[in-house]
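In what follows, a structure is listed as structure tokens, so that the remarks can point back to it.
One protein chain omitted, others in place.
We just call them A, B, C and D in the order they show up, numbering each chain from 1.
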Amino acid sequence: MVVPVAYYLVLSAILFSIGVGAFLIRRNIITVFMSIELMLNAVNLTFVAFAHQWHRVSGQIFVFFVMVVAAAEAAVGLAIIISIFRARETLNVDNVNLMKL
Amino acid sequence: MLNETTLTLTILFPAAAALVVALLPSRGRVIQWFTLIASLIFFLLTLQFPAHFTYGQQGFQFEVNRDWIASPNIRYHIGLDGISLWLVALTGFLAPLGVLASWKAIDHHAKEFYFLFLLQQTAMVGVFVALDMFLYYAFWELTLVPMAILIAMFGRERGVQAALKFFVYTFLPSALLLVAILFLYARTGTFDFVQLQAMVSHGGSLFSERALYWAALGFLVAFAVKVPVFPLHGWLGDTFSEAPTAMAMVVAGKLGLYSILRFNLGLFPVQARQLAPWMIALAVIGILYGALVALVQRDMKRLAAYATLSGLSFCVLGIFCFAVSGVDGALYQTINEGIIGGALLILLGILYERYGTYEIAAYGGLAAHMPLFATLFVIVSLALIGLPMLNGFVGEFLILSGSFAGHTGWVAAATVGVILSAAYMLSLVQKVFYGGQSEMVREQPRPDLNFRENVTVWSMAVLMLVMGLASPVWTRAIDGAVVKLVQPASQAAIPCVLGPTPCVAVQQ
Amino acid sequence: MYLVLFILFGGLCVAGALNLLLQRHPINSALSLVVVMTSLAVLYLLLGAEFLAAAQVIVYSGAIMVLFVFVIMLLNAGEEERTFGSKAAYIVGFPGVAALICTLTIVFLSARHLGETRLGDSLVSVHDLSLVLFRDLLLPFEVTSVLILIAILGAVALARKES
Amino acid sequence: MMQIETGAQVPQVYRILPEVLLTITGVLIMLVEPLMPRGASRKPMGVLALLGSLAALFASFWQMGLPPGTAYYGVVQTDAFSVFFHVLITSIIVVSILVSLDTFDRKTENTGEFYALAVLGAVGMCIMSSAVELLLVFIGLEISSISTYIMAGFRKRSGKSPESALKYFLLGSFATAFFLYGIALTFGATGTTNISQIAALFRQSETPAFGYVAMTMILIGLGFKVSAAPFHIWTPDVYEGAPSPVVGLMSTAPKAAAFAVLLRIAYGAYPWLHAHWFLLIWLMAAISMTVGNLGALSQQNVKRMLAYSSIAHGGYLLVAFTALSREGIAAATFYTATYAATNVGIFAIVSHAGGYEERLNSITDYRGLAYRSPLLGGALALFLLSLIGIPFTAGFFGKFYVFAAALDSGVVWLTIFGLVNSGIAAFYYLRLLTSVYSKPMTEAQLATIPALKPSLLAALFVTVTATLILGIFPGRTLALARAGAATYAVSGSSTSVGTANFSLR
Partner (left out) sequence: MNGDPSLHLWLIPILPFIGFLLNGLVGRRLPKGLVSTIALIFTAAPLAMVALIAARFSSLTLPHVERLAAPWSSGSWILTSAFRVDFSFLLDPLTLVMLLVVTGVGFLIHLYSVGYMAEEEGYWRYFAYLNLFMFFMLTLVLAENFLLMFVGWEGVGLASYLLIGFYFMRSSAADAGKKAFVVNRIGDFGFLLAMFLLIGHFGSLSFSQVFPAIAAHPEWQGGFLTAIALLLLLGATGKSAQIPLYVWLPDAMEGPTPVSALIHAATMVTAGVYMIVRTHVLFDRSPFALGVVAIIGAATAFFAATIGIVQTDIKRVLAYSTVSQLGYMFLACGAAAYSAAIFHLVTHAFFKGLLFLAAGSVIHALGGEQDLRKMGGLRKATPITFWTMTAAVFAIAGLPPFAGFFSKDAILYESFLSPTAGPILWFVGLVTALLTAFYMFRLWYLAFFGERRELAEESHGHHAGGVHESPWIMLLPLVLLAVLSLTGGWIGIPEALGGSDHFAHFLEPVIAGQPHSSVEVTKQAAAEGSSVPQETAAARTPGKPARNTNQERLFSVVSVLMALIGWFFADLFYRRKPGLPEQMAERARALYLVLKNKYWIDEIYARFIVIPLLFISRYILWGAVDTGMIDGGGYLVAGSARGFGALVRRVQSGNIRSYAGWLALGAAALLLITYFGFVTHL
């Protein structure tokens, strides 16, 4: 009972793409932000899969760092969302289009 | 007295003066006087070169060749030869006149004006003396900037549009020029004109025929716009009508024509001959077209623009017929056009200062009020239409006579331009100065020329006469350089040299 | 058994992700994301990354997602409105996504020299991890502090109400 | 990129001295700032930041004397290349702080944080340019990105600034995910994330396809950061909304760092894939130039116009990448400096003229600026000319060098395309330029332009001087850029991989 590493990779690709798709579909800024988190998680899976493939720890270390980065981004991102909510009273991305052309 | 730094000094002097202008207080006419003195000194500096020129010596004189940038291999290489000698002096000559012409016309922001004006002088001299392609291109582009800004700042009505048009028109083709220069550099590893010349003519393996042809075309298009040559003259009318006099005087002609001579003939003799039929045709069309369109203009400045197109096309014709006399004449005519066109524009500017319009129909019978002005205008018109004893004739005659043998039909057609030029210039003179006085002229009598204006235009008029009578003073240096330029690939029969017994080539 | 686990949790991942995509209420999306993350932690375990799996649950599901939920609640975000501000997202975006998924899948599946995974295969101990983390990658680890500093700073600066 | 063994042992901390100094400054500001009374001027913080970044600048210069080498287990490397970018980035920070000193003061309560963010962000950018470990690159990239996300949203009271931050943040993170995916695939293809080992290991990779995809993903991520088309789309909106001093910063420093990373990865990690990334970058360059210039053509908003211009300039810079030669690397490096000198200067003027409230938006608002203040007008003219590429300015020589390098390698069509594009570009710069020099419609509009402050004068002095020096006497800088480029050639020739394939065309 073995699973090829490639399956993990495909799984991560699917998750990544769903993340991209969610970014395109969802209107709520927070959900959009969550879809980015999903993409990062998909990449993390790739890292772990390759770490397993190469038997190298550094792949897993990468995931730690990505977690840190994601946390930092979450803090900043949510702060930005709060600030835009204060300025615009909306969380709909479609309404955030003051600047165009 | 004349060491190798003089040429560098001549280039840098106006720029340095420009910096001083930027620091001077804008009080009274301090800036004007300073610029006038600076431009006179500049003129004297440029006169050093004809005074110390060694005739009959091949190659460049007053040469400076220093390291500038190690890699890419760019050098500070400047020098003069017979082609550029008098053009530099012409630049110097027109500088103080430009200041005088702007004395009153520029009534606001004199500091900006004279700063850019002086910068423009540096750029123009730089173009004429640069022997490193990079340096040349740098100066070439630099000439555009003060011009465009001044047009925008001091334009009559649509200065901004005219400035944009001028800039884009001339800047876009110089992109092609840069490509061509870079291409040459890529193949030869040098920007040095002298080395390039040798490599292009001997380095058969370095270049393919096609590549050289395209490179030459790239050069030519950029220059042709600047001259301008017939279908590329779209910018000229607007620029002439909007630009301040001192700038319009120097915008067309000499830079482009010099560059064609120096690079298209000097660097690509073979390709220039391949392109020649096209250029000859365009030149002849330009001569006739410019003259005919000038005939029906209602605005003096536009008339001047089309007259300039027509006049400069003569130079193009002369250059691309590759006869020694023709090319001599073309270069001589380039200088003439600088003076005549400059004088014409100064006169128009004077008129505009007094009446505030260039509309021909608004004028009439002006000669009664302003006889001196009328006299000068007629003299300049006569020079422009090529009356013998004035400079325009010598140039035109040399061009046409030199080129006639090789391109009889085209030159004969071009000669028709001689008739047309008389027609449009004299019509202008007649409508403006003669006949009954128009309402505007009758109701607003304006003073005749004052001392400053007299000095400005008379100095040019006298020069026209002197250049019409003593052309060898100028053509001597020109001829020395042109013979070398035309010789290399000139298989076409040059009319026989003069000897005790005329040699005769009977055709048929 | 291993395959079953993979399919089970892989499927859970995909289902969670799709649910995130389809739910119109942000809370539902957030909970779906928690499901994805937790399933991923199981997959990490399957790949031998024990410590990582724990960290995934604690940091991601525990901390980050709680933050998300907190903000959703704070801003009182309700069900999103149906707005149609963007046609481009569908017209150009979806072909893009489709191409993306196809290309990546084909590339991954056609790679011939990839290995296979078994249960309990190449477990990574904390010791191994810390050796790399605190020696070879010491500098990145330290630099991360700057990152966190900035994040704090930014969050404070942006979220503070201007008087 | 091979491991450069340090002959003389240098204390490791020397290798990251500028970063350390910047970090210390940032932390100091954060510590001191809360102690200052509310509502008091935060200028001392600015001065502190200025001093810190100046110290970092000198440290970067000082690093020039160090023998090239790596530190901390081979994750950072100081060489001529990294030093060049360190100097550039710290200089940009210095000038940007000078510009914001008066623009930001007392306008927002977060001024102190702004200085800290700028300085700490610079740490990330510096690290990006010296890191040879992709993990560190990623961390650096995030530091620089996050700090700019935040700074973009600093004018909270205006509607545009948070929107700008949001757009930048969401799309930036989106692109970062791609970049990260690229790193993951690189790791998958080679088993390492150390740039100096990738090139060698990739030769033995059993899954080279991952390498290709990885390079593409990295290009996507970095393409976004340098706003290269087709990933440029965020640029105009973000530039318009962000505070002007921040735009001056974010259009230069993070971009320079991202270009440094792109150079390192393309030439250092994936030289074997040059045929691949050559094609992609060729396309990106061509599209960037066109999109940037055409988009700017009829743009009325000055900041948006400059944003499009920045896209176009990214395109010019990418042309240098396609040269695939040492000259190309040097040209790209040099170009970042010339563009930075000009663009920081131009945004300094825009910041000053518009003030914190950004009163001047459209091109017509700038009418008569030269009459109101000849100095501002003159400097703006110079910068615009530099952007057009008029000789004796930095912009000209940068462009000249880039295209020379490209043509030297036989990239003819892209060169022609680029030069024609630069001709078209002249049009919109000139629109602003002529506007600046034409008579103002109303005096009132310009009366709001504040008097020149010493800090702005200093900033203008630095940028004008840099613009002219780089245009007239580029020799020194050029030599440095070439030395930086030489680090790649060294690695190419001495590693086992050999350079036959990568040999310069």
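Note that in this section contacts are C-beta pairs under 8 Å (C-beta built on N, C-alpha and C of every residue); 3 or more make two chains touch, one makes a residue touch a chain.
Quantities reported herein were computed from a predicted structural model and do not represent experimental measurements.
A.B. asks: When the whole complex is taken into account, which chains on show are touched by the absent chain?
C.D. replies: Contacts of the omitted chain with visible chains: A, B, C, D.
A.B. asks: Can you tell me which of B:Val324, B:Met370 or B:Leu449 touches the chain that was removed from the display?
C.D. replies: Hidden-chain contact among the options goes to B:Val324.
A.B. asks: Among the options D:Phe154, D:Phe178 or D:Tyr437, which residue touches the chain absent from this view?
C.D. replies: Per the contact definition at the top, the residue touching the missing chain is D:Phe178.
A.B. asks: In the whole complex, not just what's shown, which of B:Gly59, B:Gly356 or B:Pro472 touches the removed chain?
C.D. replies: Of all options in B:Gly59, B:Gly356 or B:Pro472, contact with the hidden chain holds for B:Pro472.
A.B. asks: Which positions on subunit C touch the chain that was left off?
C.D. replies: Residues 85-100, 103-104, 106-107 of subunit C touch the chain absent from view.
A.B. asks: Touching residues of subunit B against the unshown chain: what are they?
C.D. replies: 165, 168-169, 231, 233-234, 237, 289, 292-293, 295-297, 323-325, 328-329, 365, 367-368, 371, 382, 387-389, 393-394, 397-398, 400-402, 404-405, 411-412, 415-416, 418-419, 422-423, 426-427, 429-430, 433-437, 469-473, 475-476, 479, 482-483, 494-499, 501-508
A.B. asks: Which subunit A residues touch the hidden chain?
C.D. replies: Contact residues on subunit A toward the absent chain are 20, 23-25, 27, 32, 93-94, 96-101.
Here is the rule we go by: only the chains that are shown with their structure count from here on.
A.B. asks: Taking each chain's centre as the mean of its CA atoms, how far is subunit C from subunit D in angstrom?
C.D. replies: The mean C-alpha positions of subunit C and subunit D differ by 30 Å.
A.B. asks: I'd like to verify one number: the distance from the centre of subunit A to the centre of subunit C, where each centre is the average of its C-alpha atoms, in whole angstrom.
C.D. replies: Averaging C-alpha atoms per chain gives centres 6 Å apart.
A.B. asks: Where does subunit B touch two or more other chains at once, residue-wise?
C.D. replies: Nothing qualifies.
A.B. asks: Would you give the residues of subunit A that are in contact with at least 2 other chains, written as numbers and ranges?
C.D. replies: Expected reply: 9, 16, 19-20, 33, 49, 51, 53, 58, 61, 65, 69, 72-73, 76, 79-81, 83, 86, 93.
A.B. asks: Across the complex, what residues on subunit C touch subunit A?
C.D. replies: Against subunit A, subunit C makes touches at 1-3, 6, 10, 13-14, 17-18, 20-21, 23, 26, 29-30, 33, 36-37, 40, 43-44, 46-49, 51-52, 55-56, 59-60, 63-64, 67-68, 71-72, 74-75, 77, 80-86, 89-90, 93-94, 96-97, 100-101, 104-105, 108-109, 111, 114-119, 121-122, 124, 128-129, 131-133, 136-137, 140, 144, 147-148, 150-152, 154-159, 161.
A.B. asks: Across the complex, what residues on subunit A touch subunit D?
C.D. replies: 9, 16, 19-20, 23, 29, 32-33, 36, 39-40, 42-43, 46-47, 49-51, 53-54, 56, 58-59, 61-62, 65-66, 69, 72-73, 76-77, 79-81, 83-84, 86-88, 93, 96, 98-101
A.B. asks: Which of the residues in subunit D end up touching subunit B in this complex?
C.D. replies: Against subunit B, subunit D makes touches at 327, 370-371, 374, 378, 381, 385, 388-392, 396, 400-401, 403-404, 407-408, 410, 412, 415-416, 419-420, 422-424, 426-427, 430-431, 433-435, 437-438, 474-475, 478-479, 482.
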